[in-house]
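The complex appears here minus one protein chain, its other protein chains still in place.
When the chains are written out, they are named A and B in that same order, and each has its own residue count from 1.
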Amino acid sequence: MTYDSKGNEFKLDMLKELGNIGAGHATTALSKLLGNKKLTLVVPEAVIVGMQESMRLCGGPESLVGATYIRVSGGLCGHMALLLPYESVQSLLGYLLGAAPQDLSDMELSTLQEVGNIVVTSYLNALADMTHTELYPSVPAVAVDMAAAVWSSILAGAEVADYITIVQTAFQTDAEIIDGTIAFIPDEEDLSKLLDALGMGEL
Amino acid sequence: MTAMANTILVVDDTAFMRMMIKNVVQKHGYQVIGEAGDGEEAIAKYKELHPDLVTMDITMPKLDGISAIKAIVEYDPQAKIIVCSAMGQKNMVIEALKSGAKDFLVKPFEADRVIEALQKAVG
Partner (left out) sequence: MKEVFVNIGEIQVLKQRGRLVAVGLGSCVGLILYDALAKVGGMAHVFLPTNKRGGANEHPGKFADTAILAMVEQMTSLGAQKRRLTAKMAGGSQLFSYGAPFMDVGRQNVEALQRELQAAGIPLAGSDVLGSRGRKLIFDVATGQVLVFVIGEDPVEL
């Protein structure tokens, strides 16, 4: 760990705030996609956790989830994911494609991919604006499977160390059953750059 | 006199977004004559089909939208390209416009904005 605990506390507070603003933009975009349905952000969190503990972010390990994963490059490298419980995937696809699908064909996966793209990129746009950097999203990857398998594959793709800094924001709609989590895993090496960009490098 | 419908090439890596854009523009009398899922395909389709208008995504596999815009504008300086991308960061918008795009719509966009941009581009 590069920072002492006081530094960590500041770092996490700052990340939480960034997460809050990023997720605010992301959910505004999602709300627009859903015909301006009201979306509520639930407790943004920034934590440093072990790999096993991070599993709880994605719900029950064997529950079915839909996930979009995007690699972030540019001023702040890292990894972003939009995680949706399967029921939410179904409501979302039902809304966007007109009927809740029986199983997921190319069009359904492509829809999930585009929703993830718009949500995550909106988050990055806000983050880029705040930190005066450019953040480039990769083409999104999509998976629908056991939560733990999906999440651990993301962590493996990110080649994370034993402890992971995660900024995550849960959201939900009031009426419809669409809820989910937006997770951001900044690369440790780049976090100090981010602190610098915000004038907090000395912490 | 009946005007010929303006032809459009829709470029986006997701089939879902291509469908959304197609639905919007067809409702307003435009004719989608081709689709492409990446920048390379976009360039090839442009040379083959010579559409009046192109809607262009940025983040795509193989070749990104900015590179595709540059290649298309080099081939046809009169090309009318509208960017439709979630990637709305200031520098990206500037780069797209500098590369020859006529307008930049940030996803998720309203149908009206798409039509407005297309109308403005064909003049």
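FYI, a residue touches a chain if its C-beta (ideal position, glycine included) is under 8 Å from a C-beta of that chain, and two chains touch if they have at least 3 such contacts.
This one's a predicted model, so the numbers in the text were calculated from it and none came from an experiment.
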item: Absent-chain contact - pick from A:Leu39, A:Val72, A:Leu109 or A:Leu194; value: A:Leu109
item: Touch with the omitted chain, as defined above, among A:Val49, A:Met130 or A:Ala149; value: A:Ala149
item: Residues of chain A in contact with the chain not shown; value: 51-52, 55, 61-62, 64, 67, 69, 71, 109, 113, 138-143, 145-153, 155-157, 159, 161-162
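One rule holds for everything that comes next: only the chains that are shown with their structure count from here on.
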item: Inter-chain centre distance, chain A versus chain B - centres from mean C-alpha coordinates, in Å; value: 28
item: Residues of chain B that touch chain A when the two form their complex; value: 13-17, 19, 59-61, 85-92, 106-108
item: Interfacial residue positions of chain A with respect to chain B in the complex; value: 29, 32-33, 96-97, 106-107, 110-111, 113-114, 117-118, 121-122, 124-125, 128-129, 134-139
